[in-house]
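Our next item is chain A:
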Amino acid sequence: MRAYFNNIFTALITIFVGMKVTLRHLFTPSVTIQYPDVKLPLPERERNRLYVNMDDCIGCDQCARACPVNCIEIETVKSLPGEDLGKTSNGKKKALWVTKFTIDFAKCCYCQLCVFPCPTECIYMTDVYEFSEYDRNNLIYDFATLTPQERQEKIENFRKFSEEKEKQKAKTDKSE
Partner candidate 1 sequence: MNTYDLIFYLFAAVTILSALMVVTHKNIVHSAFYLLFTFFGVAGLYVLLAADFIAIVQLIVYVGGILILLLFGVMLTNKITNVEIRTGTINLVPAVIGVGLFAGALLASVVNSPWKIKNPEHTVPTTKLLGTLLLQEYLLIFELLGIVLLIALIGAASIARK
Partner candidate 2 sequence: MSVRTEEMVLNMGPQHPSTHGVLRLELTLDGEIITKVVPHIGYLHRCFEKHCEVMSYPQVIPYTDRMDYLAAMGNELGYVIGVEKLLRIQVPERVEYIRVIMAELQRIASHLVAIGTYGADIGAFTPFLYCFRDRERILNLFEITCGARLLYNYIWVGGLSHDLHPDFVRLTKEFIKEFKPNLRELNNLLTYNKIFIDRTANVGILPLETAINFGVTGPMLRASGLKWDLRKDDTYSVYNKFDFDIPIGEGKMGTVGDSWDRYYVRVLEMEESLKIIEQAIETLPDGDVTSAIPKKIKPPVGHVYSRVENPRGELGYFIISDGSTSPFRVKVRAPSFVNLQIMDELCRGHLVADVIAILGSVDIVLGEVDR
């Protein structure tokens, strides 16, 4: 009998205690924000969409090798002896034409492993996090600055150059 009334009593009391808590919260200001209108400031270490500063990229392929999901694809073509590709901002000499530098953000896992090995700090994470697309192919970002014709040209140039070299080599071989 005592347990019976005790049950009723504790049930009512705990319900009232709970109701007090929720009533208090009814009048506390909300912790959420109106997202697309209001946005929270992001911390400076925010890890979101990658960005590659191609001016500094030397095409060393280290980021692609560090990537655990293979979302970075880099193709490079050696520059010809006469060509000057300029220098990176921290003084490294560029020696490769980067004909292809794509990052597939549908695959990217935002782990930041590609950022650390970069010798010129040209690949880094930005705070852009709204980049949804209707088509998955649109998520493949191409960072290479060369136009398609230029790329073709560079590849062609290098092919010709190496053929020439090959011929030269053959010639020298023959002559010897």
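To be clear about the criterion, contacts are C-beta pairs under 8 Å (C-beta built on N, C-alpha and C of every residue); 3 or more make two chains touch, one makes a residue touch a chain; residues count from 1.
The candidate set was assembled so that all candidates are chains of the complex that A comes from, given by their letters.
Bear in mind that the values here come from a model prediction, so they are computed numbers and not experimental data.
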For chain A, which of the options 1 or 2 is its touching partner in this complex?
2
Within the complex, candidate 2 is touched by chain A residues 7, 10-11, 14-15, 17-18, 20-22, 25, 31, 43, 45-47, 66-68, 109-113, 116, 125
